[in-house]
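The complex is shown incomplete by one protein chain, all other protein chains being positioned as in the whole.
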Amino acid sequence: MNIIIWIIQLIFVPVISPFCVGFIRKIKAKLQNRQGASVFQPYRDLWKLLHKDEIISKDASWIFTFAPFIIFAVTIIVGASIPLFASFLKNTLTSDLLVIVYTLAIGTFFLALAGMDTGSAFGGFGSSREMTVSALAEGGFIFSLLTVALIAGTTNLFAISHSGMFTNSKYFLSIALAFIGFLIILLAETARFPFDNPATHLELTMIHEAMILEYSGKKLALIEWAAANKLVIFVALAANLFFPFGIAETVGLGAIAIGIIILIAKILVFCFGIGVLESCIAKFRFFRLPDLLMVAFILNAIAIGLIR
Amino acid sequence: MMNILFLQLLMSTMFLTLVSLHLTKKNFIATVSYAIQSSVIVLILLNSFFETKNIYIFIVILATLIVKVILAPLFFNRLIKKNAVVFSASTYLNAPLMLIIIAALTFIANSQKLTPLTGIVPGNQVLLSLALSSILLSLFLIINRKGALSQILGILSLENSILAFAIFAGLEQSIGLQIGVVFDIFIWIIIAFMFMSMVYKHFGSHDVTSMKNLKD
Amino acid sequence: MTEIITSAISFFSLIILFAIGAIGSLLFRKSDKLANLFGSFFAIAGSLYGLIFSISAIISGSVLSFSFKLPAFPLLALSFHIDLLSEFFIFVISLIALFCSIYGIGYAKHFYQKYSLGALGFFYNFLLISLFLVVTASNGIFFLIAWEIMSLSSYFLVVYDKNDENNVKAGSLYFIMTYAGTAFIITAFLFLYKYTGSFDFAAIKANVGLIPLAIKNTIFILALIGFGTKAGIIPLHIWLPAAHPAAPSHVSALMSGVMIKAGIYMMIRIFLDILQPAPVWWGLVIVIIGAVSALLGVLYALTEQDIKKLLAYSSIENIGIILLGLGSALTFYSLNMPALALLSLMAALFHTLNHAIFKSLLFLSAGSVINEVHTRNMEEFGGVIKYMPQTALFFLIGSMAISALPPFNGFFSEWLTFQSLFMGIFQLQSFVQWIFIIAAGSLAFTGGLALACFVKAFGATFLARPRSLEVTHAKESPLSMQVGMGVMATLCLLFGVFSGYTATLLAKIGKGFTIFQNTVSPIAVASNQGINITNGFASASGPVIFILLVVVLSLVAFAIRYVVNKNQKIKIGATWDCGTDLTPRMEITATGFAQSIVTIFKRILKPSIQHEIEYHDVESRYMMKSRSVTLGVGDIYHAYLYKPLHKVINVLSTRAKNIQSGNINAYISYIFIALVVALLLVL
Partner (left out) sequence: MEILFIISAFVIATLICLLSKRRGVIEFFSAAAAGIAFFESILIALKVSVVGIYSSSVLFSVDSLGAIVTLIIGFIGFATAIYSIQYLRQETAKGVIDFKKVKQYFILLNLFLLAMFLATTASNPILAWICIEATTLSTAFLISFYNKPSSMEAAWKYLIINSIGLLLAFFGTLLYFTSISQAGSGGLISWQLLLANASHLNPLLAKIAFIFALIGYGTKVGFAPMHTWLPDAHSKAPAPVSALLSGVLLNVALVIVLRFKAITDACVGHLFSQNLLIVLGLLSILIAALIIFNQKNYKRLIAYSSIENMGIIALGFGFGGIGIFAAVLHMIYNAITKSALFLSAGTIFLKYSSTKIAKVKGVLKALPVTGILFLVGFFTIMGTPPSGIFLTKVFILSAGFAAHPVVAVIALLLIVILFAGFFKHVVAMVFGEKPEEITAGEGSIWLLIPPIVLLLTVLYLSFFIPPFLYKLINDVTLHY
């Protein structure tokens, strides 16, 4: 039984992630009065890319070749070590909030290096911007998780989602603030509006796309997929740490089934929100992003201060 | 009684020689007043010789006479002649100010505060305070005068006045040491003499303020 | 067996080994090769022995204490007290020294016929001796002597490459700063002596009750400044980024990895061991200093183009992190939460060890690059990875470790530090809690910025195309250097994976303190090496993370390469160049990479920019011959602290020179005045 649950936990993120991307795209299309591609289009794209030949720059080193795998692997590991549908899986080994944060950082690290490796002007600037954003996002990220951790009295994510602290209304304000903060971080880390435009290839604005400009074929597929996974991971975190209802707290088919369904529902809601947001607001100027990230950090600091 | 008056007379002459050293513009007069001063010392020594009848003191007297009264002035006059420096270099303070300070120093020397010094031999208090004031005066002389010769004379008269003080305070040394001291002074005078001529050679005057190249 | 190893005799034979190395290499100075080999050999032997000594001592938990009285000199006694803390530091020192010395054999080759290798060996070995003495001495004066010898020998190593004007300048700055620091330390010891009547640490500790609180606080401040200067806390750090790069790379590694830790050692020794009990604000002050140093340190590191300066600044950052641990330890203990205090102390010690390892690894690998490219300026590197693949790998591992990426060691010490700060936030109240919140925040940002910083360092140095011709002549460094770096890189991984075991040892060391004797260890280590803090507040497992990474990575790689499709072709093409032909000048540079962050933090960093344009024809300013742009970062410490200080002294001295005016009458009047004044005093 446990094995099966773990397998589900392990493959859940990569399986669902392309769908989320497709879903968001669909929402945006609808809001732009377009028909838009099917929500399953990303799966097809990945499949196509996986079967394409690839071109590698002659300046690239083994970092370039190696990066996509580790980026993807990292998302898998993190996906497996955060609470998704079942909080009774007491993972005390890898699901510490700092472990999550820094494991994700591995991905960022290699992505940035890969961007610099080919020696194209775009890649370099992409990495520079990416590192700037993620460096400034780190404070907010850790603190928003820390807020709930302190409320729950543990930094283990499963335990947090497991603990029924949210019944207690005195934490409401802290959690609300922390959630706002986390949303900002989510947008930053997943390269969404107003931080980055996943659909652009305009050298002045692109961040994430700039880094992966040199990739093609399988490696591109892996990186795109990893990005999608990252999105799901953040959404799932937001869903399960701030609204941890419906998670299977005990072993049992029914509970798990419900848990999965509710999780997907929650994820779709978030994706819908992101889609709407992306169609409503414009991308910020790069040097206004720090303000936004600082806001996230301050909000969380206040939230922590409010905990009594 | 008579004796004390005589001694007081001597000390006052010594004091006056210092004043004249202060006031005079001419090097010749300065040397002369130094000679007078030294002879005063000789007389004082003579006096103590008559008191103690110690024949050895006579040797000291003789040495002093030769070195201070005869040789030193001769040297200095030769120097004056050779370098044709009739007038000594100027002073920092003008005459009235000097007189005021001289008065002040004399007053300090006679003040009650200094009784532990001047009262070593209660009988000689007046003499001692005179000696003390001449010590202060000679120090002031060295500070105030710019002429090399004046400084030399100042130091010598400082030595004289200290000697006078010693005698009246009854602090004479054994003859050997006194002679040693006189000998020392003798050498000192010679060296000072040579130095002054060298200074004149290098700086073209006896004005010590021209020697200010060694700073900080 | 262990009794023999952990005895006074063996400690001395350890010292003797280095001494032989020092003297010998001086004697053999005629032949560079011989001197180098001799010095390095004994350095290696000594540090190897030190390693054995410390490990066996820690495991057997033995505490050595022995003393020699010098009849000639009162107050001074060559007394040693080697407790677990000292043993831990001996371990760190000898570990780093070992690999730096191995590396040194190959590295010193390029000094042949240029400088005296004898001198190098001499001062290098003496530096090691003094380090050992510093962490074992238990008599104030004896300690000061060792401390000064450490400064002196390191000074001569800094100015070793003395043909470079800047190195000499850096050396002077370093030695003057450290001399001033020592003055503060001396004052602190004098206070201790005045109130406890002894220079012996044990005696001071015994009579610490006699010291009034005000004096204790004074001592704290004095010692903080004194040892902080050596540790390089901001704003006393100015010598560090100048001096560390100046020294030969394996020495820089030693200085950055170990020597600045001597300051930390003494802080722990005095604040946590000797002067206890202490008021709360001590800890808080140290926490704040740590936070500031960490954040500013990494910011300055980001702005650097000189790779060794970058590493030096990052040392300041890591010192900050260590101080965060130490500070919170003090705070917790003063608020009597000994368990948490122990946890924070462990964090501090662990980070001390880790920083020593990866920082020296980074310095060594940077050194071997510099050795090939003959410049420290990263703008002239680029693409080195193709010419020096091993070195690149080692530097990469070092960068990952220092940016606290799991499963490397840096992550776990930073994790522990974070946890102790979290516990502080969790359990403390009011403004103390806020200080911890700020500290945690700065640590979080520090982590992020460090990541950016080392992406910059690695990327600008090793990736993309060469930006100077020198790079294309670079060759992989010789074996001894590779061994030195390789083992260190492995250690980075091992100490990460087996962080659980290390943590238990650190707990043991922490319990060696008098104040922690009967404290329950705040951590539990599961069979799977998972560290578990204060009954389940937090837990993580090195091995599992490592294994997970390896397994998943290999699975993914296997699946993608061989399962999805096998018959897929890989073409090698040119980087997309928008139709122009791509030159190295189009790559991102180190400066460019950091520019956005510099702009964001311009209030703190005060970036400066100067244009210099040269015209063909000065009258008609149309034809531009050359245009040079100088970017810089404003040194606020120099501008607002050191310059004014220097100015004041200068003014005073120029005033004082008027005393010596050259006028003899004035001179005589001084005597007269002195006389009169003195007389007036008695009359």
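Think of it as A, B and C in the order they're written, each chain with its own count starting at 1.
Everything below uses one rule, namely that a contact is a pair of C-beta atoms (placed from the backbone, for glycine too) under 8 Å apart; a residue touches a chain by one contact, two chains touch by 3 or more.
Note that the coordinates shown come from a computational prediction; the quantities given were computed from them, not determined experimentally.
Although it is left out of the displayed model, the omitted chain contacts the following shown chains in the full complex: B, C.
Only one of C:A19, C:L34 or C:I149 touches the chain withheld from this view, namely C:I149. The chain not shown here is touched by just one of B:L5, B:A84 or B:L214, and that residue is B:L214. Listed for chain B, the residues touching the missing chain in the whole complex are 52, 54, 56, 116-117, 120, 135, 139, 142, 148, 151, 155, 158-159, 162, 165-166, 169-175, 177, 180-181, 184, 187-188, 191-192, 195, 198-199, 202-203, 208, 211, 213-214, 216. Residues 71-76, 141, 144-146, 148-149, 152, 159, 162, 165, 168, 171-172, 175-176, 179-180, 183, 186-187, 190-191, 193-194, 199, 649-650, 652-657, 659-660, 664, 667-668, 670-671, 673-675, 678-679, 682-683 are the ones on chain C that touch the missing chain.
As a convention for this text, only the chains that are shown with their structure count from here on.
Here C is the chain whose Cα centre lies closest to the centre of all protein Cα atoms.
The chain with its Cα centre farthest from the Cα centre of chain C is B.
Note: centroid distance chain B to chain C, computed from Cα atoms, is 70 Å. Rounded to whole angstrom, the centroid-to-centroid distance between chain A and chain B, based on C-alpha atoms, equals 102 Å.
Shown for chain B are the residues in touch with two or more other chains, of which there are none. Within the complex, the chain C residues that touch chain A are 382-383, 385-386, 389, 392, 396, 400, 403-406, 411, 415, 418-419, 422, 425-426, 433-434, 437, 440-441, 444-445, 447-449, 451-452, 455-456, 458-460, 462-465, 526, 528, 530, 532, 536-541, 544-545, 548-549, 552-553, 556-557, 560, 564-565, 568-577, 582, 584, 586-588, 592-597, 599-600.
Note for the complex: chain C touches chain B at residues 657, 660-665, 668-669, 672, 683.
Considering their complex, residues 92, 113-114, 139-140, 142-146, 151, 208-209, 211-216 of chain B touch chain C.
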